[in-house]
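In this view, the complex is presented without one of its protein chains, the others remaining in place.
All chains are identified by letter, namely A and B, in their written order; residue positions are counted from 1 within each chain.
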Amino acid sequence: MLFEIVLNGLLLGGLYTLMGTGFSLQWGISGIINLSYGGMMVLGGYIAFFLHRLINIQPIVSIIPAAVVLFFFGLLVYSFLLRPTIKKGSFFVTVIMTFAVELVLENFMLLVWASDYRIITSPYSSIGFDIFGTHLPFIKALIFLMSILGVLLVYLFMSKTKPGKSIQASALNPAGARFIGINVEKMYMYNYGIGCAIAAVAGALASNINAFSVVLAGGLLGKVFVITVLGGLGNIWGAALGGITLGLVESIGTITVGPEYNEALGLIVMVIVLVFRPRGLIGKKFWDV
Amino acid sequence: MSDVLLEAKEISVHFGALKAVEKVSFQIEKGELIGFIGPNGAGKTTTINLITGVYRKTNGQVLFQGNDITSVTPNQVARMGIARTFQITKPLVGMSVEENVMAGALFGTAGRGLSVKQARQKAAECLEMTAMMDKRDFPVSKLTVPDRKRLELARSLATDPTLLLLDEVMAGLRPKEIDEALELIKNINEKMKVTILFIEHVMRAVMSISQRIIVLNIGQKIAEGNPREISENPQVIEAYLGRKYMERRSTDGE
Partner (left out) sequence: MLFDAIKNKRSNLFLVVILAVLIVLPWILSGYWTRLITMVFMFAVIAKAIDLMMGYLGYVPFGNVVFFGLGAYSAGIGMSNGMPFIVAMLLGIVVSSLVCILFGTPVLRLRGHYFAVASIGLNGALMAIALNATGLTGGAMGIIFPVISLPPDMINKVFYFAMLLLMLLAIGINVLIIRSRMGFAIRSIKSNEDAARSLGVNTTFYKTATWVISASLTSIAGAVYGYWMSYISTVDVFNVMISVTSILMVLLGGVGTILGPILGAGIFQVLSEVIWSQFLELHSGILGVITILVILFLPRGVLTETRMLIRNRAMTKKAVKTNE
């Protein structure tokens, strides 16, 4: 029983870590609390779902177009809507702008796809294997691995590649970065796009195991808040800690009080952490906001 | 009856492995006008931040009028009578010059009983003293650098301080403006009876009005004395001009 809880928590935690990474990158580096993150995840799910349906691509492969579409969508949103708003000064107005984007996005998705729940089913949806008396669906393990792979790729990109390091430099020391020739504005833009792409990937992955619909966007945003606050800002290890913690909390919650309480539980834990340890459980910030 | 107003006892401020201030001790007596010098990065601003409660984690103690204020918060420190200016001025943007100074009056040591009207009168006095009266309705964004410094000074005076800590108030001023600033500081010390500790890099300013000078280098106090003694102190000279200069001086047979 305990093993099942922990296992489920960890598997969920992987996906949550990926979710948290994207959001955290946008907040920590581009300085934007992206209230349209939930909507973007759902959009990623829809794109993956329909590609799978229409062209019969392997669901896992369909993640790639979803990520690409949302990457460019993010670039556009940043260039035309967010950058001018940031220039005007207020941080909060930028956040409200992302909320406006979410409103438009949700309405669009409602019109096109209605609010029915979808879920991707595929040949490997029903395979599973038993470990220690618990049934482990293959798809969950696969998604966990892909999430971890995704986070690893992001980490490697950010710390080992030139564009990644340029982005980090732009966040840590914009003046210095500009001085050595980095186009800081462009870096913030690409970073935002990457964050959106990660959201799409997380959404597309999640659509394989969870039924999704536009209606869930708000709840997803709530979850990603919890993950980010629990783990601390702008820090991949923080996203991991936050993600796994939330995964475990929800896993425990599902078994003990029932899955309907999960959202509330997550939020309550978040508020408690905010009151006693506002910088998150890690308490360190790698990128200062 | 001790005349010691402020006492620093073996204070240290560490940021991780960086020892910004290391076991510094000194005393300041009522009514003194003390210069606080040292090369860049010596730990002078850090010391002021510690005294005013911006940093509160430290070994050692800071005593003000006999009371331990080491872990007192900045707004409480201000209430107790210690005012400060900032190296890079921090005017209250969005408020006029007059409103800036009124803020000082309303929340300083005597602030509690003051009405907004009385605060305005107090602000007027401080603005007169710093020659900013004609600019009192200016938005802060319109001020020149010397005016910002004057505003910062007027604002801290409005809090009715017992001890005033100035952080490089003369940086960026032209010679005539420096002379005016020196006059003002002397007035504040002598006529308003405010004890002053001022950080400065402009040597002639420090030398001309300080009664006593404290010198820091790399976080440690290396000298203390009157201006003459300090200007002849070999360690001070070495700190500013480097060892090579010192060696050259001694081989030149001075």
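Heads up, the rule we're going with is that contacts are C-beta pairs under 8 Å (C-beta built on N, C-alpha and C of every residue); 3 or more make two chains touch, one makes a residue touch a chain.
Since this is a predicted model, take the numbers as computed values, not measurements.
A.B. asks: Quick one: which shown chains sit in contact with the chain that's not drawn?
C.D. replies: Result for the missing chain's touching partners among shown chains: A, B.
A.B. asks: Among A:Val61, A:Leu152 or A:Ala264, which one touches the chain that has been omitted from the display?
C.D. replies: Touches the omitted chain: A:Ala264.
A.B. asks: Give the residue, chosen from B:Gly60, B:Pro74 or B:Pro227, that touches the chain omitted from the document.
C.D. replies: Checking the options B:Gly60, B:Pro74 or B:Pro227, the one contacting the hidden chain is B:Pro74.
A.B. asks: Decide which residue listed in A:Leu153, A:Leu172 or A:Leu274 touches the omitted chain of the complex.
C.D. replies: A:Leu274
A.B. asks: What does the interface between subunit B and the hidden chain look like in terms of residue numbers?
C.D. replies: Output for subunit B: 52, 54, 73-76, 78-79, 83-84, 86, 90-95, 99, 102-104, 106-109, 111, 114, 116, 155-156, 159.
A.B. asks: Given the full complex, what residues of subunit A touch the hidden partner chain?
C.D. replies: Counting only subunit A, the missing chain is touched by 27, 33, 81, 84-85, 88, 91-93, 95-97, 99-108, 110-111, 218, 222, 225-226, 228-229, 261, 263-264, 267-268, 270-271, 274-276, 278, 289.
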